[in-house]
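All protein chains of the complex are present and in place, except for one that has been dropped.
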Amino acid sequence: MTEHELVGRRVVRIDSLAKATGEARYTADLTLPRMLHAKVLRSPHAHARILHIDTIKAEKLRGVKAVVTGKDATGVKWGVFSYTRDHELLPANKVRYIGEDVAAVAAEDEETALGALELIEVEYEVLPAVFDPLEAMKEGAPQIHDHAENNVNIHVPIEVGDVDRAFEEAYYVREDRFVDTEYTYCQTEPYAVLASYDSAGNLEIWTPNASPHTKAKALSNLLEKPLSKVKVRRVFTGGAFGGRSDIFPGEFITALLSMKARRPVKMVYTREESFTSVRQAHSMVVDSKIGVTKDGRLLASEIKLVLDGGAYSSTGPIATSVPFLVWEETYRLPNARFNGYRVYTNKPVRGMYRCHGRAFHGGLGMQLDMIAEELGIDPLEMQLKNALKAGETQATGSRITSCGLSEALEAAAERSGWKEKRGKLPYGKGIGMGANGMMVGFPMGIRGGSAAIIKFNEDGGATLISGVVDNGQGNESMVVQIAADVLGLRMEDINLVSADSEVTPLDQGAYSQAATFVSGNAARAAAMDAKEQILDIASDMLDATPAQLDIKDGKVFVKERPEWNVWLGKVIRKALIDNTPVVGRGSYMPQVDQSRDWVSNPQGQHAGTFSFGAAVAEVEVDTETGQVRVTNVTGAHDCGFAINPMAVEGQLEGSVASGGVGATLLEEHVWDGGQMLNANMLEYKVPLSVDMPQIVPIIVETIDPEGPFGAKEAGLWGSMNMFQAIGNAVYDAVGVWIKEFPITPDKVLRALEEKERGS
Amino acid sequence: MQLPSFQHLQPSSLDEALGFLAEYGERARVIAGGTELLVSMKQRLLVPEYLVNLKAVPELDYISQDDGGLRIGALTRLSTLIRSAAVVERFPILAQAAKMVSASPLQEMGTVGGNLCLNTRCYYYNQSLFWRQTRGACYKTGGDNCHAVKGGKRCFSTYQGDMAPALIALGATVKVVRKGSEREITLAELYTGEGKQPVALEPNEIVAELRVPASIAGAGGDYQKLRYRGSLDFPLVGVAAVLSRNGSGVCARARVALTAVGTGPVVVDEATRLLEGQQVNEKLVAQAADAAYEAARPVNNVGSEASYRRKMVRVLTRRAIMNAWGKE
Partner (left out) sequence: MEKRLVRLKVNGEERDVAVSPNETLAEVLRERLELTGTKMGCGEGACGTCTVLLDGKPVRSCLTLAVEVQDKEIVTIEGLSEGAELHPVQKAFIEHGAIQCGFCSPGMILTGKALLDENPQPTEEEVRRAISGVVCRCTGYAKIVEAILAASDST
């Protein structure tokens, strides 16, 4: 439903054709002349000192062109924040997880590279290792980093109001523990890097990424090269989900190899390496205490969160804070205390996954249902009572502008038949609800904003230059759709040059849910700037004021008399000859409190705006096997405004798979100490087509005052609400709360058996 | 992931194939669909010098009915089995089980013989070379301990083929051939129950044919498979039941066989003893299900949880028997 020419319509994405014909080339599909192939030698130990590495034999193997170890690195430690610099991407002295990079080889072909790895001799001094974060925090546990006492990587303390008094005043208080194991992105495209270094010192990098600027800056630091010499190029990316964002050893190593060999080097990870040696999602233990009034309003919330961070920080402070922030972005919390701990263990590095803390928010969402049950209140009513509204301020000080949370809850409830079903379905069938707020565009210093440029060709076509990144969400198409709408052009008239750290202006990347809100706004601003210039020039040509003009179908026309028009190409040419060429520029930075810091100052405006969502899930439980089938999901998403409703639906539906059926029921890592037992796509259970429910997506539009055309965000809907929707539905179906995730059949059966024994 | 080097032999007749096996013995492996073998080779679990490709051997790919029974060549694709009118009409449990093997592309590639001769599996075995090198060899890879069962005195790897329990329950026999000779054994006898060498074949032998007796045609059969996803996965538990009813409505013949709960398929003889000659009722079926539970010894090495899987043996056995009886 739109009055606009293009935005708001179900348009075909600009990248779909290339992907449908096989023409779209991903990193592993690329080749350059004289390209070498690289492989990495990995640590078989979870924790060890590297005493000695001998690479002579490997270097002498015919076909080997470069070998690197920690000695070739600059020794610079990487960290997303200045205070989390703990990661030497190719360590010289110590390894901290099984699968960590120790040495690498570039050779004429992969077989030779693998053969060379076998010739590298590494002497390790094996150290005691620790794999459980609670164990790692105890006195006497092996110390993984010299700077981290008790292996605590990050501690985020947040305190709002008077929590202790609020608990005293509360009518009902309950405490629960929720436990979630690790899970993983499992993007269908495995990790890969192509690096090309030339004699002038230019380094070009292609790798599936969520922000070329982040990668370039990190490499620039690590390689001690100026940023202008590190060029991360745009490349088709096969899904990210949070797992392509910060800098990884693979990029660093491939760059080093290319620099050493003076030839392009490509490294393609196996699926196992993609699981173990890039990033994973955190496991967590959540201890949550909630106090409510008699009528179910949240009075006090006290949470302790312990995250297993693995061997290095990655986005540590963000990972540790975001779970609580999503909680405060959803519900009114007058008094809250949060202590989040991210703990080092000798396991692969954990990063962000489609936001953070699905089980955190999931567990707390289930607690709300438990409380509703205790108080005899309909869960929907409980949600509505506590759901934040427009104009309110969140616990740590973020003001909410547009908010459709209540609308989303009502819409999902109505469409799913909530009132007729909740508590009324036959035993074994159930319906449950979940809700979430979601930050859009959070503080990232200079890297939190986006700028865009539009240039025109003499035939009236244009090129939009934007740092926007597309990992499959449809972001590239989105900025073109926006620019074309503003400029009265067709989408096919606008080319896009994007996600190139050399060419495109700084952009925050597909991160913090900001592509639409920030990159989209910048593109819109650039288009409007260009339009202003065009109308100014055309006003002379049409003898009208700019305010009397508009552009449509490639023609600038007088609004009152459309037959008075001039072809856009002619306007462009006039501008060129007059030496006032049309070049649109625009930028956007979310209005956040830049002094806000994840750890030291978690107060103030946290995000440019917030999106909201509600999910209703219906399940069938086979009470003999404990198997849970999600039959229906009704999802309502306040995305502000749907630039492309088809894309918004696609995101919602996708998150029902990954955040819902996958995360809640199927996906988990299985560990033996520091080694993952199911680091492959057969044993790590990603949902298949036959595992999916019927999905009804509902778009709620609240027209955000800041968002482009009122749009906010549309990527993370189900990641933070499906968990509790399903968990609550299981309770409605068979009367058990499963607090250990994922909710696998054996856990359901055990809970049912315990319930029967108890009664 | 790259395959190791090998010599590829493409015999055009069974005789030629057996000749290669006689010559190269342990240095060779046969490849049928390749869906298991090639993965094992990529993981460097198997590194044969020679691959004897059976795909072009016509004498191994057929389904024929003679005297009412079935003769199925070992190279018959699972998808062929699914589409075969003879199978669907008279031995439907085979089509049912074949449909549940993995997903359709692998049913297109995979063969009956290949599925029967599946190597046993384990979290600690089916891994890359790098992965396995971090903790050293186990019984199955030539060492002297078990990683899955601490202190285990033998290999506890799990047999996870779907076709075996169905064919065993049908009373199938197997023709095993080598150059110059052949032997016929019951399908159950094909399995050693031993994790290191689960299939009782000499290096120069292959399974050539399955035979399903005419007497079992039309009997009620059902295969129940437990897996967490609806496709692609190996069974966490599999139960096949084939029952036939005689003129007076009593169970004349009953066979129950299990998969994924031992180092080989498990035949539940006690279920046969309980059910044959009896009126099949709920109480009796429950007892047979208990017997299956007793016979099952799942181990925590293929996902899910062993004690849960064992309980599911009881549930699935009950369902398989009741369904099979209902189809009779």
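For reference, chains read A and B in written order, and residue numbers begin at 1 within each chain.
Just so it is clear, contacts are C-beta pairs under 8 Å (C-beta built on N, C-alpha and C of every residue); 3 or more make two chains touch, one makes a residue touch a chain.
The structure presented is a predicted model; accordingly, all values stated were derived computationally and were not measured.
Asker: Looking at A:A92, A:L227, A:M370 or A:L688, which residue reaches the missing chain?
Answerer: Looking across A:A92, A:L227, A:M370 or A:L688, the contact with the absent chain belongs to A:L688.
Asker: Taking the entire complex into account, which one of A:Y97, A:F241, A:F324 or A:Y341 touches the absent chain?
Answerer: Going through A:Y97, A:F241, A:F324 or A:Y341 one by one, A:F241 is the residue touching the chain not shown.
Asker: Pick from B:G34, B:G152, B:G193 or B:G218: which residue touches the chain that isn't shown?
Answerer: Of the listed residues, the one touching the omitted chain is B:G34.
Asker: Out of A:V656, A:L677 or A:A714, which is the one that touches the chain we can't see?
Answerer: Checking each option in A:V656, A:L677 or A:A714, the one touching the absent chain turns out to be A:V656.
Asker: Which chain A residues touch the hidden chain?
Answerer: Touching the missing chain: residues 10, 12-13, 15-26, 28-29, 185-190, 236-239, 241, 268, 270-271, 471-474, 646-647, 649-650, 653-658, 680-682, 686-690, 692, 695.
Asker: On chain B, what residues meet the omitted chain?
Answerer: Residues touching the hidden chain, for chain B, are 1-8, 10, 31, 34-35, 38-39, 42, 51, 53, 55-56, 79, 102-106, 108-109, 230-232.
The rule is simple: only the chains that are shown with their structure count from here on.
Asker: Once bound in the complex, which stretches of chain A touch chain B?
Answerer: 42, 44-45, 98, 110-111, 114, 270, 272, 624-627, 665-666, 670, 672, 675, 677-679, 682-683, 685, 687-691, 744-746, 749-750
Asker: Which residues of chain B touch chain A in their complex?
Answerer: 1-2, 103, 123-124, 127-128, 130-131, 133-135, 147, 226, 228-234, 303-305, 308, 311-312, 315
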